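Shown here: the complex without one of its protein chains, the others still in place.
Chain lettering (A, B and C) follows the sequence in which the chains are written, and residue indices restart at 1 in each chain.
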Amino acid sequence: MIVVMRSGASPEDVEAVMTRIRELGYRPHRSDGEERTVVGVLGNDRRVDPGELTWMPGVEKVVPILAPYKLASRDFQPAPTVIDLAGLQIGGSDVVLIAGPCSVETRAQMFEVAEDLQALGVRLLRGGAFKPRTSPYSFQGLGEEGLRILAEVRDEFGMAIVTEVMGPDEVDLVGSYADVLQVGARNMQNYRLLEAVGRQQRPVLLKRSPSATLEELLLAAEYILAQGNPHVMLCERGIRSYDPLVRNTFDLNAVPLLKQLTHLPVIADPSHGTGRRDIVGPMARAAVAAGADGLIVEVHAHPEAALSDGAQSLRPADLEALLPALEHAALAAGRHLAPVAAATR
Amino acid sequence: MIVVMRSGASPEDVEAVMTRIRELGYRPHRSDGEERTVVGVLGNDRRVDPGELTWMPGVEKVVPILAPYKLASRDFQPAPTVIDLAGLQIGGSDVVLIAGPCSVETRAQMFEVAEDLQALGVRLLRGGAFKPRTSPYSFQGLGEEGLRILAEVRDEFGMAIVTEVMGPDEVDLVGSYADVLQVGARNMQNYRLLEAVGRQQRPVLLKRSPSATLEELLLAAEYILAQGNPHVMLCERGIRSYDPLVRNTFDLNAVPLLKQLTHLPVIADPSHGTGRRDIVGPMARAAVAAGADGLIVEVHAHPEAALSDGAQSLRPADLEALLPALEHAALAAGRHLAPVAAATR
Amino acid sequence: MIVVMRSGASPEDVEAVMTRIRELGYRPHRSDGEERTVVGVLGNDRRVDPGELTWMPGVEKVVPILAPYKLASRDFQPAPTVIDLAGLQIGGSDVVLIAGPCSVETRAQMFEVAEDLQALGVRLLRGGAFKPRTSPYSFQGLGEEGLRILAEVRDEFGMAIVTEVMGPDEVDLVGSYADVLQVGARNMQNYRLLEAVGRQQRPVLLKRSPSATLEELLLAAEYILAQGNPHVMLCERGIRSYDPLVRNTFDLNAVPLLKQLTHLPVIADPSHGTGRRDIVGPMARAAVAAGADGLIVEVHAHPEAALSDGAQSLRPADLEALLPALEHAALAAGRHLAPVAAATR
Partner (left out) sequence: MIVVMRSGASPEDVEAVMTRIRELGYRPHRSDGEERTVVGVLGNDRRVDPGELTWMPGVEKVVPILAPYKLASRDFQPAPTVIDLAGLQIGGSDVVLIAGPCSVETRAQMFEVAEDLQALGVRLLRGGAFKPRTSPYSFQGLGEEGLRILAEVRDEFGMAIVTEVMGPDEVDLVGSYADVLQVGARNMQNYRLLEAVGRQQRPVLLKRSPSATLEELLLAAEYILAQGNPHVMLCERGIRSYDPLVRNTFDLNAVPLLKQLTHLPVIADPSHGTGRRDIVGPMARAAVAAGADGLIVEVHAHPEAALSDGAQSLRPADLEALLPALEHAALAAGRHLAPVAAATR
């Protein structure tokens, strides 16, 4: 951390800052430029809040040097975290595919789509039983009944189940049915929930809030990691921006940046990321070409009858048509697409 | 809701949309322009999700006409909601002041600041016992011990207590000590928490998420109202924007807009809204002049020693110096500042 | 400027950075922390582009310490710049009012509104003869005929004229009729235009682009100042944000921040800043309470017939009704409103 003094700061101001740094347990390092004096804080283990120095007389600004997350950083763990699931390695050499409907609606719906997806080589099934909805008047999911349907599908098709958990006291329940616990974008900084999923060992798919910086996303992951669960996947699913043409602005820059900053696997969600079915395909290709470790895509056998997110869901045939393009995109990133790879090995 | 067809939509496409609208229980109303056909959806009680029609062949876009919230709207309740607290009417004719430190740190700290604030006429005290912090390594609050200190302060000084609740299973605990339950910005769409605070009767201070539209904020309030708790105050506390000079962009446009859209009281938080103590004063004046029903301001007797948010905290003397200006600002909005009004009646 | 090295940077990497700094004519200052080495650049007169060091092996990031503008900064000139116009001091103790229609439409329209405004004590008249419009099919202004009308109004009513200039080769023409040359938000980084208005001596009203940081706004002002014209006023007129309820997000934080950073007068435009007549009044009050040196407000005698921006224009009677509130807001900022002050002296 570096403390930049104002141009008019007095020698006493600089001295006070240096004293305060020593009181906090660190070593100050002073450097006098022509227009500004700057004081470095040495020995900081990320626990100094910049606010503790910003208030002081003569201080212009405080600039952090170290990222505030540690367990999630590449500095801490250079080798990628790989998560084994349904015979796949998420974060490994192949690009994985998670697919399924937004919501679990009926047993028949899930069996139909699971059969279609299995035929395409998909082994990771998404589907929401507890649904966070912006409006209290929208369909809120089937709840535990939905979880039971998901578990049946897993038993029948051998797929791993990814489903959302919305509150800390639902973690045990959802974890008893699901293989991956999804923390939704709206809950990215719901710390009670992060702590709860961190205290168990199911892998967690942590979605980026639409206004989170990557540092905030990594700090949210850090909450989970710090509780002892190392199996965290990060998911880019669109940020808030100003163009009314899209529900969200799918931020693919996050993919290569996160791959540099962290060892955790990075999944991209072009369905929520764009909110428009007509560009899900191109953006799915782009996400894989950018280096994502996996895609999570909404697929519904009958989007026109979906109880939620029909506007952004692909049909199974759409996904099938997309697979060869995704394999090309994976090759662009020096990888293979898991379903295609499996079919050809 | 209005469905806009593409320029090349066929008569069958239009017919299919009209049939689907009838199936959903509404009446379609067709209008043929020179370049586009448009179909209105009549009888919609806000329960049609635009996504149910967007997917259909020939549809270009679906435009909502009604706001999706109801209980929170001025159409539903034209008269303002007024919340009585510590002898004050929040949402009434006077502008109220909520002040206090970011975090409860010690009993001595709270008694010192409460005494100072009481002397200034402040009757609503803020202070966090459970602290949501971006980093897991930052100070997380004293927990129930903090709540006990707050209750002591209330008994001693007769102030009403505003404090944050972070999870649904803490609502009873926090409610047993506090007068107002604050739902923080990060939890604005934590639906389990919104439902829990909606199921009890303590007033709720609901903070706007830094990327929430006003419609999303009002839908979050709707979650609480729909559970039966009508005592909701909305709080603007800064939105995410692009200028690195400020932690947040305090969005004062929200104040007059919310006053038009909803009957709920609107509180402004210039401390979090800006993140910089040096502009808290001007922005507090601006918020009151814009028509806010109240301010929530961070005040700490010793900001330089605060365990959190020292950079944005005023000293009691700063607040005292600001009061006459705030009374002028209240007059600009045709109101009075409660502490000043009380002193002069 | 400070160069932060990566955690794995080699001694050679650090040495190369220090050598490069010396080659650029500055002195390197090295500081070895536990996790990172940091190298300060001493003697930098703002002419080192961070990009010149970012590329180097082992460099993690480059952090600027000094603001890149100089002539516009408070460090350079602590005393406020005051611009004399029509007997008013812009940037002085009183808050000035600039009012008038978006576009000059007819001689009769301008005389009618000027008479109304003069009666309210307004001495600075705005009106566009050259209109930058997002669509090529919108009304583009009367051109030189509009300028002639403005000059007639000045002669008749003794008001100073503020009008926009769109291209470098129109500067002489517009300057021969107008008292203040406005550079519109879309042209904030039109450097040929900035240079041209900098090479003459009429005061310039420089509007902030809707996505400009304050640093970029001040650098745009620096272009004008560097050419020799010291009479620059800055104008906040709304930034781009994500809420569809407003055309722009009027960013009042800019007002107190700019007053700290620069000696140039700061004008606020609540008409363009919000795009909605129904909140122009509250936001005008807020802008004055926040410390703006002046307001620029769209006023049209018949907004319903305006050729542009009718949706955000006040009627003269609306402005009249607003004046007492604006005087209260000015008092909140320790000032007076010029028209009110003049009437009472």
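One rule holds in what follows: a contact is a pair of C-beta atoms (placed from the backbone, for glycine too) under 8 Å apart; a residue touches a chain by one contact, two chains touch by 3 or more.
These figures come from a predicted structure and were not determined experimentally.
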item	value
Contact residue for the chain not shown (choose from A:P80, A:G121 or A:P256)	A:P256
Hidden partner chain, touching residue among A:M56, A:A72, A:M283 or A:V340	A:M283
Touch residues of subunit B, complete complex, unshown partner	2, 4, 7, 29, 31-36, 38, 40, 42-44, 63, 65-66, 75, 240-242, 244
Subunit C residues that touch the omitted chain in the full complex	20, 46-47, 49-52, 54-56, 68-69, 132-138, 166-170, 186-187, 189-193, 209-211, 216, 219, 222-223, 226, 240, 277, 303-304, 306, 308-313
Contact set of subunit A toward the excluded chain (per top definition)	211, 213-215, 239, 241-246, 249-253, 255-257, 260, 274, 278-279, 282-283, 285-291, 325-326, 328-329, 331-334
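Please note the rule applied: only the chains that are shown with their structure count from here on.
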item	value
Rounded Å distance, subunit B centre to subunit C centre (Cα mean)	31
Centre-to-centre distance between subunit B and subunit A (centres being mean Cα positions), rounded to whole Å	27
Residues of subunit A touching at least two other chains	240
